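So that we are looking at the same thing, I have put the structure below in structure tokens.
Every protein chain except one is present and positioned as in the full complex.
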Amino acid sequence: MNAFDFAAPTTVEDAVKLLGVPDAEALSGGTDLLGRLKDYASSPKRVVYLKDVKALAGISGDATDGLTIGAGTRLADVLADKAVKESYPALWQATLEVGTPQIRNMATVGGNLLQRPRCWYYRAGNGLLAVKDGKSLVREGDNRYHAIFETDGDALFVNPSSLAVPLIALGAKAVVAGPRGERTIAVEDLYQIPKSGKDSELTLAPGEVVTKLVLPPAKGLNASYEARQKQAHDWPIVLASVNLNLDDHKVASSRIVVYGVAPIPWRSKAAEEALAGKLLNPESAAAAAAASIAAAKPLSMNAYKVGLTQTVVKRALMVAMGNRYWEG
Amino acid sequence: MDLTWPEKPTLIGTKVPRLDGLAKASGRAKYPSDQLPEGTLFAVMLYSPHAHAKIKTLDVKPAQGMPGVKGVVAIAKEGATLRYQGDDVAAVAAVTEEQARDAARAIKVEYEVLPHVVTEPQAMAPGAPEIVKGGNVRKGRSQDKGKADEELAKADVVVEGKYALPVITHVCLEPHGLTAKWEAADKLTVWSSTQAVQVVAGELAEAFQIPVANVTVLTDYMGGGFGSKFGADVWGRTAAELAKSTGKPVKLFLDRIQEHLAAGNRPSATGTLKLGASKDGKLVGLIAETHGTGGSRGGSNFPLPYVYDVPASSRSHSDVFVNGGGARAMRAPGHPQGCALMEAAMDDLAEKLGIDPVQLRLMNLPPNDPRTPIYEAEVKIGAELIGWTANRKPRGKNGDGPIRKGYGVALHQWGGGGTRDKKVSCTITADGTVELKSATQDLGTGIRTVLAIIAAEVLGLKPTDVVSNIGNSTFPPGQASGGSTTTASMAPPCLDAATKARDALFAKIAPALGATPADLSLKGGRLLIEGKPSISWKDACRKLGTASISEMGATPEGLASTGVGGCQFAEVVVDVETGVVRVKKIVAVQDSGLIIDRLTWDSQVYGGGIMGLNYGLFEERIMDPTTGVMLNPDMELYKLAGATDVPEIVLHAYEPDDQKARGVIGIGEPPTIGTAAAIGNAVSNAIGVRVPEWPMSPRNVLNALAAASKDQEGKA
Partner (left out) sequence: MRKHDPKNGEEPGGASRRDFLRGSGLAAASAVLTGAATTALDEARAADDGPKVLSGEVEITLKVNGEDRKTTVEPRSTLLDTLRNRLDVTGPKRVCDRASCGACTAIVDGDPVYSCTTLAVTCQGKTIETVESFDVGEQGVPHAFHQNDGLMCGYCTPGFVTACKALLDKNPNPTLDEVRRGLDGNICRCGTYIGVLQAALDAAKAMKGA
């Protein structure tokens, strides 16, 4: 870890000012940033600690009017929130499966959304796209945990946020404070697929801070399901969140979002279309799941993720229906 | 009269909490990496970022000028070849660790990067760069017994399978390293995280050309070794060198990355096995072609055939050299690999023969082998404990739902036993103190407590009444802790020392008590005269006056033995839609002669099973062919079980009287050998398909299922 300057503002305004210089990084729980610093994958000149900004933490509102979650809210506090647990199970379940008790006491919702990819080539100092001498290290190397969608380009990492997936499914908005004031964007708009090594996968400008997440009123059904190798501390291999609005048992609209398959949280429009207007049942869930993988183009070592994605999407839909068929 | 283990022990074989357990559980135990003598400098290693490179220039000057830096040492010379990522280049000692890290990075090294091979396919590919003279593949001489090819040609049933296990690393939680302090120009004290205090002392004495008596290696506690911590290593010698040049104590422990890269690993194993049997299940022959990599050092061979009686076999093994850190002994070196390959082939054969896998194993135990009746008894017990007959279904007949349950079994063996040249001293002083001393060390196996139990048994005391001092290289010669030999080496001289000390005490105090030594005995903290309770232990010792008793124990015949069997069963559930495997239950049946502390024995067997579960489900060192680096040098993508991953484990100590009569043998290694094999077999029983590659990850399971269904389509 290289040395850095450190500041701990207590207001959003000061945080924005402090972050508005080149080579500044925000620190919340630290569970992503400190690892990157120790691996020299990032070496900011300034670290701005956001946890003393009390205005960033806390949950308000309810399922009827919509919920506002401060970006500085710790994951442990999200889990303790009754409204999240009862009305936004997609978010609650995904949060429960993040990291460990210690990590959930440290990490914040904003930090989870804005953490950098865990791609091992990136973490080993090969840059975000890990292209060396014109060759993609990921494509030629060990890509078992990498993307299966949008794999024609050089960005082959997967977005590491398991909370982005349910938040996007739930249609949440992010409120962003910055040097030019406040703006509100859809959570999916926090992310982009970088086209070159100069791009980031995050869309925030220098000095911008996500201050809160605004969830619309909870209607319909929502759920998450993830598959992972270890049951204790592990990353999901694939995680899916679904949010379904029903009209007379038929799916009026839906959002189906998948983690672990693309450089951005992957919204499966194909699955959503397959489900549109259908009665929600195991058959339509299976059909939507099958549609979700139609565009998959796996890399040399991750074809297993294609079938796994199909299963995970299907199971997320089945959980939404209250049918955990695999639990016997 | 020959010394024997007590016939009716009150302590031996019971559950005795370890003497240092509370110190460890309360954070008070000071490990070598916790030592911080006044003025300690922090040292940090600089290691090769490349898998294969020549050092063109190495300039340590920029580091010398950095804040806080007190010493810099170049380990590699200009022109030297570095053979793996993590190979040692230089080290820095500074006032703070942050400063030392900065300074290590300031060292200027110009590398000429050389072509590398880091995976076996890479190393074995035609035209691969040769990283060792004579080629990357060193084929050993074929070991032949009989004419296996002829026997297989005649066999009723033959199976051929290819199975593979990855390289794994030791992941000792306390990294390798030591804290060094020079007491005088020729007198060195080190706190070393080691399995062999006397080996470290010898190595340092030689490195610095000082008498070994002037080197004190202290290891009161150490945070895991598993076979990788027998020497001072480059790091230890470097720390001592920096301590010498700076005149300050220096602490140098590897970071987790270098720990994975350079501090040892268990070699991989890949094998094509052709195993044949008569239709009634008698093995007739095995032809096995295997290879593995021990990194830049070789040493990847493993026992095969394993356990079973194979009348004719032909086995050839190739060591594959790659640009990776060298292998080191790891908990039962070679056996987990040999066991997994053999047991996988046995199960596949049982399937083809239509014979119950347990029966096939029992049918093929070697005749006239003392282990055979032990295996027969153990397998029977294990099968009952897992509910083999009641619960197990034939391979692939575990329903058509997404969750499939399966059962697997594996048998293993180990030598253990002890050396005969180790010593324990037992000193009794007039205040009643009993002190044992020996230069062995406790890796967490419990030897400190085991010695105290033995002395307490002889002296009629409680184990906590005994001061059990080990982990000091200046003490009487003690066993290096490897090969499950510590207890078998140290328990006999301890019994001998305590017995001699007791007898010497009796001889000394009997006259004052108006008794003969033969009238005296000890029980429950009291001296007995002709079997009647008399004065307390302390009062008895008080009669020593200014004298004290000190006896050195040697190793009498008949107190230790060698050679154990053992078997393990696993129950798993596999989700065939996600490939996720969960182990629900492990049954471990294990013989090990006479058990001294049943509590720490249990812990060893539980822990062996859990380490085997890690090998079965999670662990693999993942190397990048292009850049030549390890991609998961951490404890997150290098996966190890957490609490939720740990199943129910049922132990059975196989310890009938004839086993106890064998004396102590050792338990560290055997219980980790068969677990991964049993899990692999349970998975294939559950899903009807052999998963040929460990670990049983979702990827390997789904790939095996996909390959099988493609096969089916091809046939259809």
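Think of it as A and B in the order they're written, each chain with its own count starting at 1.
Rule of thumb we're sticking to: contacts are C-beta pairs under 8 Å (C-beta built on N, C-alpha and C of every residue); 3 or more make two chains touch, one makes a residue touch a chain.
These figures come from a predicted structure and were not determined experimentally.
Novice: Would you mind spotting which of B:382, B:444, B:483 or B:579 touches the chain that isn't drawn?
Specialist: Counting the whole complex, the residue in contact with the absent chain is B:444.
Novice: Give the residue, chosen from A:232, A:301 or A:321, that touches the chain omitted from the document.
Specialist: Considering the complete complex, A:232 is the one touching the chain left out.
Novice: I need the residue numbers on subunit A that touch the omitted chain, in ascending order.
Specialist: Residue positions of subunit A that touch the missing chain: 1-9, 14-15, 17-18, 27, 30-31, 34-35, 37-38, 46-47, 49, 51, 76, 99-103, 105-106, 232-233.
Novice: Can you list where subunit B touches the absent chain?
Specialist: 17-18, 20-22, 24-31, 33-34, 36, 38-40, 42, 65, 67-70, 94-99, 171-175, 221-224, 226, 255-256, 443-446, 599-600, 602-604, 606-611, 634-636, 640-644, 646, 649
One rule holds in what follows: only the chains that are shown with their structure count from here on.
Novice: Provide the residue numbers of subunit B that touch subunit A in the complex, in ascending order.
Specialist: It is residues 98, 101-102, 401-403, 575, 577-580, 582, 617-618, 622-627, 629, 631-632, 636-637, 639, 641-645, 697-699, 702-703, 706 of subunit B that touch subunit A.
Novice: Name, in rising order, each residue of subunit A that touches subunit B in their complex.
Specialist: 1-3, 100, 118, 120-121, 124, 126, 132, 135, 137, 140-142, 144-145, 227-235, 237, 301-304, 307-308, 311-312, 315, 325-328
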